[in-house]
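The structure's right below; bear with me while I get my questions together.
Complex shown without one protein chain; remaining protein chains in place.
What follows is subunit A.
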Amino acid sequence: MNRRVLFMLAGAVSAVLPAIAFAETQLTVYTAIEAVDLDRYKATFEKAHPDIKINWVRDSTGVMTAKLLAEKDNPQADVVWGLAATSLLLLKAEGMLEPYQPKGVEDLDKKFVDNDTPPGWVGMDAYVAALCYNTVEGERLGLKAPTSWEDLTKPEYKGHIVMPNPASSGTGFLNVSGWMQLWGEEKAWAYMDKLHENISAYTHSGSKPCKMAGAGEAVIGVSFEFPGAKAKSAGAPIDIIFPSEGSGWEAEATAIIAGTPNLEAAETLVDWSITKEANEMYNVGYAVVAYPGVAKAVEHLPSDISSKMIDNDFEWAANSRTAILKEWQKRYDAKSEPKS
């Protein structure tokens, strides 16, 4: 009799125990991380914190940002992990982010941390503007590979360059804001006036110009380094070129959505997202990561990309965005407009 009760008790306890030990918190995490990486990120984090489960909501940067803003009055996400810093600044300006000073944030490269205290977002990695140059088509047309932004305005490239539209692509905007920060607004507009003459199309997505160059649809794609390396691995005859003047860049970053009911778990995730271990994980795809000294060279990309990155002022970019886009659309958006 006693034994049976004990046995039952033991059974009950062993059934309940894991449930207590792993009282898991579910975090709804919005992200724009590439689909290929999602499972790996989730697995690595959940191994370090078995009590927290991640539910991904993934979409492209533009859709994710629009979704978050549309849900402004009724946020559905707990954490945003892996969204462009400028997008997070938009959310911050709406008061949607919970400022948080993650453990170990002082180890990170300063340019990857929001400059408020406590920071609104903390960075993971960077994507850096680059050119994808199709060597086969270039040779066929007798063109030389460009080495600088200035080169792109040479008349010989007329009609051979594809660039993302800053009004619909974050990569497009980081280029424009990059040129403005490099040269000042006036010179940047003069440059774009000349560049516009050579552009055959403005695409809606930032990685598409590189893929178009890879497929020979264009000779030069203004894009960023990541799709370039990917296309090259897939067999595209392209060179990835970092213009000599320096490149605009964007950070992928992490932030907590204000009012989350799972604040503690969210903080745990953000703490972990800036650890050395997490940065090593980012480095599998990204050549530049926020934790200094972690980054190893990625296949097809040079090891010194971080030296090409300009001194980027995210805050300036975010606050000037509306005005810049308005002017950009006025100048260039009606490219196909019949000239009469």
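What to note about this one:
Following the convention adopted for this analysis, contacts are C-beta pairs under 8 Å (C-beta built on N, C-alpha and C of every residue); 3 or more make two chains touch, one makes a residue touch a chain; residues count from 1.
Methods note: contacts and distances are computed from a predicted model.
From the set "Transcriptional regulator", "FMN reductase", "Putative 2-aminoethylphosphonate ABC transporter permease subunit" or "STAS domain-containing protein", the protein name that UniProt assigns to the chain left out of the figure is "Putative 2-aminoethylphosphonate ABC transporter permease subunit".
Screening A:E46, A:D109, A:E185 or A:E217 for touch with the missing chain picks out A:E217.
Of the residues in subunit A, those that touch the hidden partner chain are 34-36, 56-60, 62-63, 65-66, 69-71, 73-74, 76, 89-90, 92-95, 115-116, 120, 136, 165, 167-169, 200-202, 204-205, 207-212, 214-218, 227, 234-237, 315, 318-323, 325, 329-330, 333-337.
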